[in-house]
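One protein chain omitted, others in place.
Then we have chain A:
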């Protein structure tokens, strides 16, 4: 009976963890009904000694009737007996639920279908738990179905599960184990155990006394849960990636409900080499200018190639129907911006594509369906829709930064740095040297980026050719040092890598160039598939660069962004990009002070920006180990420090002048409430300090030892000199008077007495004990332990409340 109830409670506790999967709580009542049905059946079976084998079929029948009653009452006979129609209705509901689950991402709307599915699932789990725990008496094994239930939210939701929900689930399981343990001991008859002192309710001895056993079991259980919650917080974590796809949330599986991230790099050349040019999309823009349209944003570089971290689409980042995208990272409103509108029509004939081609930076997309934006990269994707045939309106806000703004960009934030500056450790040294050498003349990160772009497009003597291949570091070196022949992939990747070397956060965007103009529309074809680097500048955000040669000798529709055409030295006025070759021959270093962009900013400013570009010094591993060891040592010293602080505070408080004794009437309770003011406070502090001191030196006071007995023990047992013995006597006499006499009297105790006792104690123990008392004082740990005990006591009280109610019910 008890086991059946505990099984139900455990299932209920675990089913709480399903909460974040649903948008509303309606499902819960249905699931609760299923659990109650199973629990009632189980409890009834236990009560009336129904054979165990009959319970599973009975439970299934019960669940069926419950499902019928809950979801197809109208079709059923007498509401609960399933008929053909009702079964069909439930089956249809389930099918609908399956569809909904495919369509929606967590939290899913609580459609009737999903609720029906959830109810059936939870009910089955409850039945299994009951079967294992109450029928087969394998309560530990009942953890498996519970775990299965628990893994559903854990696997589906990208964010880590909230720890309270874990605690509730674990407590549920604990209740089950406790009930099982109790049942087991009860079968053995009376357990000979010492009663707990505080346990006032002496029930007649018909029931075995399992209190102590239960108590220790509970404490172990609570301690285990506490550890399970606390320890992981101290461990380094992996970024939480969902294990299985369920709705949107990324994932690299190829299931129908997951997004597919093709290898963009691999697909790039295939697209470019297609014999027949096929139109991918066409668009209009309000300013009639072309736009690069981005599909993917590749952020991780593993030494061979750039890859994309699976995007995460949270429900609140849903776009569509005028929904706004998350704000662009790093873009501050103070930068001049131009707003434009694009109308994009994607050709219905393109391959499976779950990402929307969008210009950067898009602020809103007006589109049908469940499309979501990734917060960090702003790529928009869907798990349920495809881009083919979509037409949508896009609002873009493009920053138009001046070279001066970019020169003055502050250092990027740490999260950007860690994610977008990461490079493999074995990156060849030549590449680093090259990056530094080719940008030697530039002072700010932005200038260096422009230098790099110029180097790729003009100075470096690079040739555009699709007839190259290979990835990896060697291919990178080949491309940069020797062949200098490649297509957009090599250019984009190389520039991103070199930028990262220089300390500029960089990523590679894959998408399409602006295409060609046909009438008032721009048409983008497979030939326009393109890769380009995006570099991060604080205050402006991500800016596209174009290292790939344009024009007929390069990627036809590639365009160098306007902001990279910075003013050259004053004698060389701004000219259109096609004359850039000339400008190249005169790099920036000619006369930095003459550059209009930096004029008037002064050396201070330049200094500031150059410091921000300093490449991060590599911290050697050994130093990290040292830091770790130091941190651990510091952590270990915390108790010792706390002890010293405590002693200092007590001694300092002793100098407080004498105050009148307040009448201390404690209605009930063993402790004497002593105001910590005046001499009484001083005496109790001395006493507390003495108590801690004794504990530290391993001569702790028994709870039944009176002050006088303590003084006797210390002066007789240990090699206390007459002075120290007198000091102990003084202290104990003072506390004795304080606690028990009508008049606390005027026995003076002070820090000197404590010091004497301390010295005597220290002399009477071994060196190891002395060190331990100083470095890892047990009294501090004891205080910590007592806090834990109090916490456990609270749990005990809660639990005993619950049991008392349960017994009252019976």
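Just so it is clear, contacts are C-beta pairs under 8 Å (C-beta built on N, C-alpha and C of every residue); 3 or more make two chains touch, one makes a residue touch a chain; residues count from 1.
One rule holds in what follows: contacts and distances are computed from a predicted model.
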item	value
Absent chain [UniProt protein name; select from "MoxR-like ATPase", "Predicted secreted hydrolase", "Osmoprotectant transport system permease protein" or "Circadian clock KaiB family protein"]	"MoxR-like ATPase"
Contact residue for the chain not shown (choose from A:461, A:620 or A:703)	A:703
Sole contact to the chain not displayed, among A:2, A:372, A:448 or A:685	A:685
Sole residue of A:89, A:130 or A:736 that reaches the chain not shown, by the stated touch rule	A:736
Where the missing chain touches chain A, by residue	194-195, 197, 202, 649-650, 664-666, 668-674, 676, 681, 684-685, 687-688, 702-709, 735-742
